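Every protein chain but one is kept in place in this view of the complex.
Chain IDs A and B follow the sequence of writing; residue 1 opens each chain.
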Amino acid sequence: MWRAGLVFGALIWFVSLAGLVEALHARWVVDGVVSAGQVLLWGVVVASGWVGARRAPGALVSRLGWGLFSGATAGFCLGLLAWLGGQVDLRSVFINASPVLFQLLSAGLQPPQAWLAAVLAGSVLGLVGAAGAVAPKGLVRPLLAGLGAGVSLGMFQELVLLVLQPEGLAAVREWLFVASGGPTAHGVGAVALASAAAAALRPALSAGGRTVGLSFRAGRVLWIVVGIALLALLPVAGGPFVAQVLVLVGLYTLMGLGLNLEVGLAGLLDLGFVAFFAIGAYTVGLLTSVGQHGIAHWSFWAAVPVAVLVSLVAGVILGIPVLGIRGDYLAIATLGFGEIVRLLVLSDALRPWLGGSQGVLSIPKPVLGGWELSGPQHLYYLTVVASAVVAYVAWRLQESRLGRAWMAIREDEDVAEALGINLVSVKLLAYGLGAAFAGVGGAIFAVMVGSVFPHSFQLLISIQVLALIIVGGMGSIPGVVVGSAVLIGLPELLREFGEFRFLVYGAALVAMMLLRPEGLLPAAAQRRELHAEESGSALQPWAVGAGGGA
Amino acid sequence: MRKTRVIWAVLVAMVVAVTSWAATYAAPVRMGPVTDEWGVVRVARGQPITIAYWLVVAGPDASLGVDSRRGIEIAIDDKKTVAGHPIRLIGEDSGCNAEGGTTAATKLAANRQIVAAIGSSCSSEAVPGAPILCKQGIVTVSPSNTAPKLTDPKRGPEYACYLRTAHNDLVQGRAAAQFAYHQLGVRRAATIHDGSPYAEGLANVFADVFKRLGGTITSQEAIQPTDTDMRPVLTRIAAGRPQLIYYPIFIAAGGHITRQAKEVSGLENVKLMSADGTFSPDFWKAAGEAARGMYHSSPDLSVEALGPKYQQFLDKHQKKYGEKPLSAFHAHAYDAAMMIFTAIEKVARKDAQGNTYIGRKALRDALFATRNFPGITGTLTCNPYGDCADPKIAVYQTISADPAKWSPGVDPKKIWSMKR
Partner (left out) sequence: MATATLQRPRAPRWSFVDAFLWAFRLVVVVVVAWGTVGTLRLGRYTGEQWLDFFVFGLAQGGIYALIALGYTMVYGILRMINFAHGEVFMSGAYTAYFVAAPLATSGFLNRHPLLSLSLLVAVAAVVSLSVAVLVERVAYRPLRRAPRLVPLITAIGASFFLQYAFRGLFGSGFKAYPEFELFKGQWEVFGVGILRTQAVVLASAAVLMFALYQFVMRTKVGKAMRAVSEDKDAAALMGIDVDRIIVLTFAIGGAAAGAAGILYALVFKQVHFFMGFVPGIKAFTSAVLGGIGNIPGAMLGGLFLGVVESVGPALFLDGLGIVAPYQLKDVIAFTMLVMVLIFRPQGILGERLAAKRA
């Protein structure tokens, strides 16, 4: 308990010196009043109080006391940093230890007063956090929802402004935001209030719905219809940028669905999945390009089946050498394949055919019935349709005999073989079909960018695809969509903080896995198994390559 | 039964969406006193004129984009107002890759307040990105794209809004080859690139011109930018016994090559030459004493060549950011911004209330019509394909390799400049 304050104090040091606080300070949450950087600092102190109180045993007063103490400790650490910044030149080592940062940390006060103020403010905020920890959930939840919505409005203000661009919405825009600045106080207040009210009323609403007689099934149909309408209208309301981000989410969904067959169902760990994405993209690029490297000048629609086929064959061919390789050996071998493909398309040796680092240019946009699908808003629908078709195929595969065979080899190859499953063909089908799905994604990617460069096919993409299917919940198709929305969509929407993207991404990956090891939307079977595992059953944790026997 | 209903719902929703979207697409061509084919930006009285950058300001190549952004910021400080309006600079990181360029350009294209853009940093961003901006009628001027294809006469109408103040690689590669052949008297040379479009293009231009002059290219090698052990590839180069190695790559890998070249037997006396990608004090840190005596081709950033305006720029830069420029394209960015401001003032029209209207096509035409514009990097004149640079390429030789003594012109010393 006493450690909570110190741990959060260290966290304050870290976020300050790593530049996060100052970067967020440039963003108003309430224009002229509170910046996102300040929200972050205070939030950490409040969290220390919350954790301090949660960890502490005993009566209400003692828990509040521990919360206050944790907050005070965190505030002390903050004050120490502010004081230290005035005494020594930290900037020669920590490049983000700028005068602006220390101005912010000390709130413009002189060192001794600033330190004292930090401890006092820390105590108060810690007490607030502790109060949050001991208060009933019904009270805390709406408060948190309101706060979250208010801060989100500030964080995503560029996006909200883009959506509010049409002249018809000028009144809303001007009410919510100061001209070319942050959100207004009343705007944030209204949004926070609305969100808090919704959170508070939610249990009542859903209970009400039940009494009115909306059956479970009718509710589901309603949700599906609302979901589809939202999906169809999102790019219209959000404009081309939102559509562009959604296209990226769709492309990663396509790759995720493919990798899900390999890793999620068949248990074959693949760290080189980007290879098939690249093969799909290059096939379409070479077949349709009207530039130097185009070989056929086909239309997009003629090239896509070929791209899918080529990816499928490539998946099978790359699958054969690694058939006998299991577990982590498989991970590094497939990682090697991904790199080999990238290096080959980049190489000077193949430049006369593949363009080398200058890429394949002048890939025309798909034309549908005399209508060119040019901007991201058009391609969005193409991506949604492709994802829906692929998801449907994946779903049918999962429920099929083949899908069950995959799950069987995932659990235990030897037993599966004994049951009469042809390991070779089943594994090769997993590689081939997974690769084909990624090929669809690559084909759309090629027309989206209009050119294909080797630099777009880094190892990082394979890693992100693997991360998204596991964060989404392995073996679960909705999980893939959710995973790619969270891990690809959110960071894209926060592009302005590009420098901190992977810092937060890394921390979020760890945190998500610690909080929900089964993923956000796990497949039912997996959830069952994981919980059986927790309750100490003798079940082996199902895993790639049967867990290495550890 | 239920499935079919869902499918119908999807189809109907899509048709609704697409038609409603198509309806909003028709852009007004007439607004206030201005009629323009590509649309008009209205800036209300007292409101700022919005200029956007799309440069690589994060990630491993950030110094390139930040350098350019600072050039723009100084130009804004100098200019203060355009057509009576303050200037607001917004921007996006473009990541130095094609997807980053696409996303950044899409985000800028969605913002109807943007009058003009400055970017991109890397040529691979501009290839997909520029057409996205062009489609929305936003003109963009790049301070650092050097790939020849972007301003090639065959570049196609989708690049009609793209210009650049950076020199074309054809110019730098040719200058480097001429210097090596005529000035150094070298007859055998090898090249190395790192797989980036910039380095590959430059190395190839160098090799072509060098061969045309009568020299021999002993080998054309390539490495990965993340490689650290260059000795094997240098040993391969040594087998061809070149007199000079030209490696127009970036700082990290360039530093390794410079350090390790002297350790490879057969290359003890070979001359080393790099380009503007490594023309920075950081390179001296990376290469250490091994950099002494090596050559760089780079835009001529000496005060003698550029005149007192450049010195004033450097003073402002030092005062504002507390350090020397990070890369070689700050002055080009400054010129790009100034060119845009001048063109805006040429085409901006005011109504009775003092609101300003800027026609997008008119602005584009005004920029392409730039003639004898007095910039820091020279006197800029744009050709019909968007090349506006007044290329001054010089070759520098490193004397001390001490980063504290970095002062282009003196050390590294300017020893040759391209005749025009």
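Just so it is clear, a contact is a pair of C-beta atoms (placed from the backbone, for glycine too) under 8 Å apart; a residue touches a chain by one contact, two chains touch by 3 or more.
None of the values given here were measured: they were computed from a predicted structure.
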* To do: Identify the residue among A:Leu6, A:Leu323 or A:Leu368 that touches the chain left out of the display.
  => A:Leu323
* Option from B:Arg42, B:Arg155 or B:Arg259 whose C-beta touches the chain left out -> B:Arg259
* Hey, which of A:Leu116, A:Ala237 or A:Ala333 is the one touching the hidden chain? -> A:Ala333
* **Per the touch definition above, residue among A:Leu139, A:Leu169 or A:Val424 touching the missing chain** => A:Val424
* Could I get the residues of subunit B that touch the absent chain, sorted low to high? => 59-60, 62-63, 195, 220-224, 226, 228-229, 231-233, 235-236, 238-240, 251-252, 255-256, 259, 263-266, 282, 285-286, 288-289
* Name, in rising order, the residues on subunit A that touch the hidden chain in the full complex. => 14, 17-20, 93-96, 263, 269, 313, 317, 320-329, 331-333, 335-337, 339-340, 343-344, 346-349, 422, 424, 459, 463, 466-467, 470-471, 474, 499-500, 502-503, 505-510, 513-514, 517, 526, 530, 533-534, 541-550
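Everything that follows uses one rule, which is that only the chains that are shown with their structure count from here on.
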* Asked: Any idea how many Å lie between the Cα centroids of subunit A and subunit B?
  -> 32
* Structure fact -> subunit B residues touching subunit A in their complex are 2, 6, 9-10, 13-14, 16-18, 20-21, 24, 47-48, 57-59, 62, 88, 92-93, 95, 97-99, 102-104, 106-107, 109-112, 124, 127-128, 131-132, 135, 147, 149, 156, 193, 195-197, 200-201, 220, 222
* Contact set on subunit A toward subunit B in their complex -> 162, 165-166, 179-180, 221, 224-225, 228-229, 231-233, 235-236, 239-241, 244-245, 248, 346-348, 356-359, 361-362, 374-377, 381, 388, 448-456, 492, 495-496, 498-499, 501
